[in-house]
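As structure tokens, the structure follows; a few thoughts come after it.
All protein chains but one are shown in place.
Right after this comes chain A.
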Amino acid sequence: MADERADGASEGELEQNDGQQFGRLPETAAERTVEGRASREAVVDYFADRFGIPPETFDDYTFWEKGAGKIWIYGGDAPSPISIEAIGMTCLRTRQEHWKPTTDFVQRFGRHASDCVIDLEREEARRFAAGEDQDLEWWNGDWGYLIAAHEIAGEREPLGIGLYVHGELRSMVPKGRQRDL
């Protein structure tokens, strides 16, 4: 998922991304001042196109970049740029061919998703939470990053982000978040 390049300032006029500070994402690609930075519009569109998360879900939030392509979602006040340790939570990895949401983001906002959600039985959910890969040939939706979910207390609940390729669901739950349940 590449952000539209053409209508922004030409590459030569753009600042280099400073990996040490948080910079707020520009509204649209045309307003971009930092080289290669995704726009808010592209991020919100990505969540809508891929997962069916309604764009208005993010009306009260701002998006920020720190490091190369690491996007953060924040609900508070802050000027841009700002040099602090963290701002809200990491939500997405950009500056790569396939953008990748984080497990923590998916657990927080994935309940709003309607597409590319793979519903797991309890035993499959257990393996997913433990960080294991598993063959799930029955899935006939899209390949790529999916939201894995299961049912808990009578409702669907997102577990984290998985990568589905060649009949296999790979758990992308980070090591520190994996649990033997």
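The rule is simple: a contact is a pair of C-beta atoms (placed from the backbone, for glycine too) under 8 Å apart; a residue touches a chain by one contact, two chains touch by 3 or more; residues count from 1.
The working rule: contacts and distances are computed from a predicted model.
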Inquiry  = Name the omitted chain as UniProt records it, choosing among "Acetolactate synthase", "SAM-dependent methyltransferase", "Aminotransferase" or "Winged helix-turn-helix transcriptional regulator".
reply    = "SAM-dependent methyltransferase"
Contact partner of the left-out chain, one of A:Glu13, A:Asp135 or A:Asp180 = A:Asp180
Ask   = Which listed residue (A:Gly69, A:Gly88 or A:Pro101) would be found touching the missing chain in the intact complex?
value = A:Gly88
Request  = Sort through A:Gly19, A:Gly75 or A:Gly167 and give me the one touching the missing partner chain.
outcome  = A:Gly75
Remark   = Residue positions on chain A contacting the omitted chain are 60-61, 73-79, 82-90, 102, 104, 107-108, 129, 152-155, 157, 159, 176-177, 179-181
